[in-house]
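For this view, one protein chain was removed and the others were kept in their places.
After this line comes chain A, so read on.
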Amino acid sequence: MNNFGVIEIASTTTKNTPGWAYVPDTGPLPAALQPTNRKRAARNQPALSLSDLSAREETRIRKDLEALDRDSHRDANITIPPRPGGSRAQNKHTPNVRKILQSQKTFANHLDDYQALLALAESNPAAAAAMNAAQAKPSTPIAATPKSASPAPTVAPAGGGSRRSAAAAKRAAAKEKQEQEKKKARQTPKQEPDPETEANNPQQQEDQPDVEMPDATAPPQPTPTPNAEEPNPQETQSSYPRESLILPAYTKPPPRPHPGDADPLLVSYIPPFPSDDELRELMTAPPLSYLEARAGWGDEQRRYPVRVFCAVCGYWGRVKCMKCGVRVCALECLEAHREECVTRYGL
């Protein structure tokens, strides 16, 4: 068998031949990754039922990723051996601890529970709050009733997170926040350092929406009248040796003057440093939820072509098996792939 000049191919079109096809080196996303385009792709390609093909590709990629994510190839159901030296007294667990130790839930189960709770918070805030409170009660008798509020996500999700449920959770917390504010207004008529109040009401910070904070909910200021000392925003933005209470000013001597300092073409752009208010808001913002923090596929990534590799040797995948959609580099690897392909999908 000869080489068919496979390595020279760098075409931008797809050519179908019986059983396999040359494909562009840096083509668009494979159909499997762009389900919305599948219809159009199918219309353009007269090949053997492409929807079957991309379904196969899609399934394969999904299964591959699931397998790569697993902790081990086999399910490691290892029972814990008894301790040789004997353990501490075993039968004095609190009810909470007993429940935790007996739990067989996986991380995925817990994540589902959390998402369900957010959904419930949307439809029935009171029920969700009650559920959450029940979960967080200490087993020991308590003096004060624990306040109930989940660390509800209140900021924009990172990537396709549940904006709606976050908003719902925020609404659920809003009622309680109002009460908090009223209570706080009673407790602290003057604005003065009162870490005690803050420590007792930490969720006032969690509940803050990502819009501007009204003065009433601003955390108590430790320093006397910081607002008076604060330079006006205009000033802050233009001075890089910034006037900040949160970040100390640059104290070292400035660099020696340079003849080019005044040249408008040489002036480098220094972005305005955030104001203390901005910083304070960032520093006290609540954590995102697990799914919100997962980075999503942004515009940036959509711009790059997805790289495709030979499933056998790992070099660029320039040849496509028309039976299953797997990419290989050239005919030698295609032959190697054939064996496996036939076992999996038949002739």
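Convention: a residue touches a chain if its C-beta (ideal position, glycine included) is under 8 Å from a C-beta of that chain, and two chains touch if they have at least 3 such contacts; residues count from 1.
Keep in mind that, in the parts below, contacts and distances are computed from a predicted model.
A.B. asks: Consult the UniProt record of the chain that does not appear here and report its protein name from "Actin family", "Aspartate aminotransferase", "Methyltransferase small domain-containing protein" or "DEKNAAC100704".
C.D. replies: UniProt lists the chain left out of the view as "Actin family".
A.B. asks: What chain A residues would touch the chain not displayed?
C.D. replies: Interface with the chain not displayed, on the chain A side: 1, 3, 6-7, 32-33, 61, 64-65, 67-74, 76-81, 83, 85, 87-88, 93-94, 96-97, 100-103, 105-107, 110-111, 113-114, 132-133, 135-151, 155-156, 158, 193, 195-196, 198-200, 202-203, 205-206, 210, 219-223, 245-248, 268-274, 278-280, 282-290, 292-298, 300-301, 304, 306-307, 309, 311-316, 329-332.
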